[in-house]
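Complex shown without one protein chain; remaining protein chains in place.
Coming up: chain A.
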Amino acid sequence: MAGRGKLIAVIGDEDTVTGFLLGGIGELNKNRHPNFLVVEKDTTINEIEDTFRSLGSLPGSVVEANPNQRDPPLWDEIDSRQFLNRDDIGIILINQYIAEMVRHALDAHQQSIPAVLEIPSKEHPYDAAKDSILRRARGMFTAEDLR
């Protein structure tokens, strides 16, 4: 694993995830922890957030309330599901319309790795104005620099 490099994770609709898995990024390891999440109509925002966010960004009262009473297997499962918490993921691809649902989690992610890329979906074209990275960069340069 040390020489293998990092993984590319994907959070998207069925077509996006199927396409990128066809491209060969999929991993479903022996612990049944995938590096992808298919977002369907009944997928909740909490599920998307849980998969995306690191446990450390949750409010302290939730994480540390009863550290001795947590269920270790469940805790490990949550940790491993969360892409930001995994050190083997280098890029997270996420459909932009899904990113909008968890925008606060994306804006809170300041680290360079894993890089979070917002990508268009079949039904929702890409809008540069909504991209977190470009919004941050916009405040950095003048309008003339961006032409």
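Just so we're on the same page, contacts are C-beta pairs under 8 Å (C-beta built on N, C-alpha and C of every residue); 3 or more make two chains touch, one makes a residue touch a chain; residues count from 1.
Just so we're on the same page, contacts and distances are computed from a predicted model.
Enquirer: For the chain omitted from this view, which of "QTRT2 ribosyltransferase", "Vacuolar ATPase assembly protein VMA22", "Proteasome subunit beta" or "Aldehyde dehydrogenase" is its UniProt protein name?
Expert: "Vacuolar ATPase assembly protein VMA22"
Enquirer: Which of these, A:45, A:108 or A:133, touches the one chain of the complex that we don't see?
Expert: A:133
Enquirer: Can you say which of A:8, A:48, A:84 or A:106 touches the chain missing from this structure?
Expert: Candidates A:8, A:48, A:84 or A:106; residue touching the omitted chain: A:8.
Enquirer: Give me the chain A residues in contact with the hidden chain, please.
Expert: Output for chain A: 3-8, 14-15, 17-28, 34-35, 38, 90-91, 93, 112-113, 115, 117, 119-120, 122, 125-126, 128, 131, 133-134, 136-138, 140-141, 145-147.
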